[in-house]
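One protein chain is absent from this view; the other protein chains keep their places.
Let's turn to chain A:
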């Protein structure tokens, strides 16, 4: 098993009700699979599917990116800087 930290921002944090959470996952879990798990836990996140950017350890990732123990994950809702 691996443990990752998930950071929540903006609209996601409002839905989840916290800024960070730890998840214990089976080895080989991908970013996309973790997102599906989060949507199952927080159904209001479903509207963000397909509109996200993915990040692992502050670098952009892809849904197929495989997670490793200790990773910091962020599912980035549509950005609106500037």
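One rule holds in what follows: a residue touches a chain if its C-beta (ideal position, glycine included) is under 8 Å from a C-beta of that chain, and two chains touch if they have at least 3 such contacts; residues count from 1.
What we mean here is this: contacts and distances are computed from a predicted model.
Student: The hidden chain: which UniProt name fits, "HAF repeat-containing protein", "Zinc finger Ogr/Delta-type domain-containing protein", "RNA polymerase sigma factor" or "Molybdopterin synthase catalytic subunit"?
Tutor: The record for the missing subunit names the protein "Molybdopterin synthase catalytic subunit".
Student: Using the touch definition from the top, which of A:14, A:27, A:41 or A:69 touches the missing chain?
Tutor: For the chain that is not drawn, the touching residue is A:14.
Student: Given the full complex, what residues of chain A touch the hidden partner chain?
Tutor: 7, 9-11, 14, 51, 53, 55, 58-60, 74, 76-82
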